[in-house]
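First, the structure itself, so that you have it in front of you.
Missing here: one protein chain of the complex. Every other protein chain is in place.
== chain A ==
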Amino acid sequence: MKNSIAERVADFLNRYPPFNMISSQDLLQIAKEVNIVYLEKGDTVYNQDDSFNHHFFIVRDGAINLHYTLNDSDKNLNINDVGDVFGVRPLIAKENYKHTATANEESIVYGIPIDLFQSITYNNSQVSKYLVTAFATNAYDPYTTEENSKVFVDYLPNTANDVANFQTADYTKNPVTCNAKTSLRDAAIKMSTLKIGCIIVVDDQKKPLGIITNSDIKNKIATGKFPIETEVTNIMSSPVFTGKKGLTIADAQLQMIKNSIGHLCITHDGTTNTKIIGILTHHDILVALGNSPSVILKEIKRANRTKKLRTARLKANTLLKSYLEQNIPLSHIVKIMAQINDAISFKVVEIAVNRMPTPPPTSFAWLALGSQGRHEQLLFTDQDNALIFEDVDTDKYEDTKNYFLELSKRITERLHKIGFEYCEADMMASNPEWCKSASEWQTQFKNWILQPDEKAVLLSSIFFDYNYIYGNKYLVENLTETIFNTIDNTSQFFKFLGRDAIKSPSPVGFFKKFVVEQNGEQKDLFNIKNRALMPLIDSARLLVLINKIKGINNTAERYEKMAELEPENKALYNSCAYAFKALSKFKAKQGLLHKNSGKFIALESLTKEEKLKLRRCFKPINEIQETLKYKFDL
């Protein structure tokens, strides 16, 4: 029998996760069994300590307040509005409710029968992951470790089409060929000297007749089937598979998969009847798709021009995108991206040094600062860098400094070409302020630490997270040593840093509204960097400086180290590390989506589950700020 109401209920459910991850047929089946519950303001759906219901709920209209009583005081957990799922505890654990759900205003909720829902979604991992996230968000025990492992895995279907697929395949022009009369031995010698994996056999008009690859030689010669002096035509694979100039990567890949081949001959008209102009290998496709970090790193190492570095860095972006989509752990992604960024910076410095008219007058070190220094730079962001050069005699100082300023200028220009924006605050080695001799730097840091002021604190976020990239490592180690020795003599600096770390208020305000920018160009946008990431970064830096932890720059790793050092705060530190990773990933995804740094987020553009995730990450921020306040008596 037709059930129009069920259809309408299904239409509604289909707009919200996790129901939008269920097939429409299954959804209708669920919708038929839904209870539509009307609630007046103040009505309760279930009470804390009630035994579990046979339904969980989604808000259809109005808002539901989740709260719980602890030590006789009522604490608010969350307010759920239209599309929010609540009361999911029975789905995960058959135990009593841990909070009370009360209508905050006149509301209508749909009750979803748990047994039916579970039987339908039994094999749907996306759905269960979403519900675990919803559960964790509404659970007031913020650091349950068993949740942490599951919460931030992704449940979004992979819908993004890899743009690279539709790029034109970049094939090798002028492939190595031989004519039909060549002996296999000669062909093999040619392949060996040119270090190539295949050779095309062509007729006198250069039309491709066949192809000989390494595996042909292995299978047909090394096994003794043919003598080594045989003519190439005897062992070549023929006819060859061909493609036209301008073939897309996707098409090329498809043809290779379909015919289980590794090479495509590119000819003028795409058939064997015209002259060969190139060869496209499976390896070319892998490189073009950029889905291998080792390929990218190799490309960077081989690069002799800035342009090639730019291509490599763009491929790294594609790689990043696919990693994020594949749910590869963020710590792994970060390490790979850091490797790539460092390799690029290294190469840029190397190229620039080589192109200077004279070699450097003395040794120097190139430092990455800020996010790259912390190894947290996923996307192209601003370049922040500095240069230390070894102390020279006073009379040579001027010339030396000018040399390194010129070098820095060339380096930053190249980095800019590659895609790293100039730093707005001009915190780059091309600025005389950030291109100094070793002793100047030491004085500089001493001043910042011993006479902290607003400016010093501002700079601390950039300069205290430096990372050695190129040159004389000893210079950098010395500087670190000086900093830690100086810090020993003061506590005032920590207070400054601490105050800075807690200055941004909690990212979530009253009634779970995100705190958005109030004015300026970014009005009404949520600044994920300032509001969420910076408090975590600043707190982590302060903690490692106090505990004199050297050599760990990455924020998540800093928290992990702190968890080791202070087992009593382990849960908090781990949750900070986790939140940091999740937020970085979020920022990177937003950045890829909108082709910017991902710093500002338009909240309306977020899906329900994204908001859910974000909110979940904010809890540890509050906690760590509270801890710092207490520790430093702020």
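In this section, contacts are C-beta pairs under 8 Å (C-beta built on N, C-alpha and C of every residue); 3 or more make two chains touch, one makes a residue touch a chain; residues count from 1.
One rule holds in what follows: contacts and distances are computed from a predicted model.
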Can you match the unshown chain of the complex to its UniProt protein name from these: "3'-5' exonuclease", "Branched-chain amino acid ABC transporter permease", "Putative ABC transport system ATP-binding protein" or "Dihydropteroate synthase"?
"3'-5' exonuclease"
Taking the full complex into account, find the residue in A:M21, A:V34, A:L264 or A:I601 that is in contact with the omitted chain.
A:V34
Footprint of the hidden chain on chain A, which residues?
1-6, 8-9, 11, 31-40, 43, 61, 106, 108, 111
